[in-house]
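In this view, the complex is presented without one of its protein chains, the others remaining in place.
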Amino acid sequence: MTEIIREGDLLLLLAPGGYTYLLPAQDRPFHTHRDVVNLGVFLGKPWGSKALGQRGQPFYALKPTLHDHLMKVHRATQIIYPKEIGLVLLKLDIQAGKTVLECGTGSGALTLALAAAVGPEGRVITYEKEARFREVARRNLARVGLLERVIFREEARGGFEEKEAVDALFLDVREPWELLPGAWKALKGGAPFGALVPTVNQVSRLLEALYAWPFVGLEVQEVLERFYKVNPERLRPEDRMVAHTGYLIFARKVLEK
Amino acid sequence: MTEIIREGDLLLLLAPGGYTYLLPAQDRPFHTHRDVVNLGVFLGKPWGSKALGQRGQPFYALKPTLHDHLMKVHRATQIIYPKEIGLVLLKLDIQAGKTVLECGTGSGALTLALAAAVGPEGRVITYEKEARFREVARRNLARVGLLERVIFREEARGGFEEKEAVDALFLDVREPWELLPGAWKALKGGAPFGALVPTVNQVSRLLEALYAWPFVGLEVQEVLERFYKVNPERLRPEDRMVAHTGYLIFARKVLEK
Amino acid sequence: MTEIIREGDLLLLLAPGGYTYLLPAQDRPFHTHRDVVNLGVFLGKPWGSKALGQRGQPFYALKPTLHDHLMKVHRATQIIYPKEIGLVLLKLDIQAGKTVLECGTGSGALTLALAAAVGPEGRVITYEKEARFREVARRNLARVGLLERVIFREEARGGFEEKEAVDALFLDVREPWELLPGAWKALKGGAPFGALVPTVNQVSRLLEALYAWPFVGLEVQEVLERFYKVNPERLRPEDRMVAHTGYLIFARKVLEK
Partner (left out) sequence: MTEIIREGDLLLLLAPGGYTYLLPAQDRPFHTHRDVVNLGVFLGKPWGSKALGQRGQPFYALKPTLHDHLMKVHRATQIIYPKEIGLVLLKLDIQAGKTVLECGTGSGALTLALAAAVGPEGRVITYEKEARFREVARRNLARVGLLERVIFREEARGGFEEKEAVDALFLDVREPWELLPGAWKALKGGAPFGALVPTVNQVSRLLEALYAWPFVGLEVQEVLERFYKVNPERLRPEDRMVAHTGYLIFARKVLEK
């Protein structure tokens, strides 16, 4: 019944000091600045096992979650973070069997979350004009075994190939307003639209474009995460936090205004 | 190809002024304080259609998203909001086929999101001691057609029935520290644990309990949403915001400390 | 030595339920929704005294602070709040003997704080084109005995009368960029400039204007206050908070760019 760690399994190594590493389980030493552990010691052991390093410090082998994978993607670009991704999945109603269009693959963090959520019957169509980003995203998806749910496309300027065909659409590009006619055409009636932009000027321009097309239910929001030091006797927020990643814009396509 | 609204379909009616209502499509008049529309007008029309009310104001029929369903659950208790739910789904790695244990069903908002994410092959086991809350949650799940993925249980004080059997576990109860031994036993090795509590005193007590058991990777955080008025020429945050719903605590079960 | 409450003194009445009222001490009954107290009972008593209402509930007579006065000004307009005012006083270096120019008196909340800080030797010159706002502001200043430190002026469009004469300058108007040439001329060399605007569009336009004139050290910020429920055993933030009042912009005049 208990699941065992096998050679080649991706494991999240929790190392002394709280550092984490996403690594394949195999017989080789792994060095951190505090201690060294042979990863082979975990082979054949159950998930959640502990091993002591050479200096006696504890290491733990955890099964990586989707959140872990998102935080450990190879980054060729600024990525979208779980605090935004979680909300996007709910707002865009990403569920098993859906077809989702994303433009601006970047490193593929959101792509990965979308691919996980649409399941084996669903599809993610992702547009990215930079070949090197597509390559990084492919690598990130392949590592988690989700590459086959994703269709890569290169060009979006002339509009998207899909017509009234996608259940949800998300734009993570510099000038999302340029793609809005294509986005409207690609979406099914009543389907949710989302976008992420870093500046308020972009928010204003995208809102103007959304008002000019048959979109309704416009929303703009930020999501902020504030972490606490985990000392029960001296509980307090961390000294610093991420103050900004981007503004999320949501809307719904309607057939006429 | 275009999907049509049929009698009995749940629709999200977007009414004048931006108000939304979750209603079954059927031939009956629906009154808002601004206008009245007959819902029957949408039958046989595609999703995203517009209809004018008697006073000429536009109504739109949208297909409800999971986010819409979460915001429209019948509430017998304080509910967990999408800003937290989205993150919980990622942190707890809720995916198709998983078995998840939740304690403190309440109105079933999180239950609904968990049930949607585990898919038809997954299971949500939810504990709630108050019969009236179980009833409300059942109703909320049935409305979305997800009731059959959920197993209801009544008593948790003596520990959970499940032993090393669940892929993730979430506590939304007043004294989560009381349930921690049972939570540890129920979880598979290395699996993620989560909890939500409203006060800092509860955070401290739960952290103490987590330190006393083989849990690692402890995290405490808040998620804040800040909405903007959607006027591109006078873009600014809303005047007021929700300042607090609760503190999220996450950890991972390990086999020994 | 102990200071006594005398007839006509403004007192801050702390009433049952935590409500506060700014009232002159005099022999008359004062009704709240919970109880009634005769304010005359405080005459001749020291500050901080307690009196019981007819139903036995406690009322306290406190000497009003500047903060109390700011929160209790008669409001004809949106006011600037203490969270911003405190920072403005420090950033604009408002100290005894200074001459400060403000444009956009509004209800006079900031005017009041500036007048308190410049002391009897200082001066606040405040521009307001609406006669009814000037009247409200005069009343608010007179109540606190600070009217004589303030010079009211009506027109600012053609520039300010003062030339290289003010130690600090603050704009709280709809189009502060229009007044920037006049602001630059009015300020002494190296002196601090501040402004408050509610929208990001205004921030952008004001920044553009500041870059076009000899101003340096530009800063834009928001100040947020988060209040907690004062229950030591169930400590948690209030459910809702003020999410936005305005953006503060600061700069320093230099003689050339």
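A, B and C label the chains in the order they appear, each numbered from 1.
Quick note on the criterion: contacts are C-beta pairs under 8 Å (C-beta built on N, C-alpha and C of every residue); 3 or more make two chains touch, one makes a residue touch a chain.
All figures in this text were calculated on a predicted structure; none of them were measured in a lab.
Across C:G104, C:P176 or C:P192, the single residue that touches the chain missing here is C:P192.
Of the candidate positions C:L39, C:V73, C:L101 or C:A116, contact with the hidden chain is made by C:A116. Residues of chain A in touch with the missing chain: 198-201, 226-227, 233-244.
Against the chain not shown here, chain B presents residues 200-201, 204. Where chain C meets the omitted chain, the residues involved are 1-3, 14, 18, 20, 46-50, 58, 60-63, 65-67, 70, 82-83, 85-93, 95-96, 113, 116-117, 119, 164, 188-192, 200, 203-205, 207-208, 211, 216-228, 230-233, 235, 247, 252-257.
Simple rule for what comes next: only the chains that are shown with their structure count from here on.
Per-chain Cα centroids separate chain B from chain C by 43 Å. Centre-to-centre separation between chain A and chain B, using Cα means, comes to 20 Å. Looking at chain A, one finds that residues 200, 204 touch two or more other chains.
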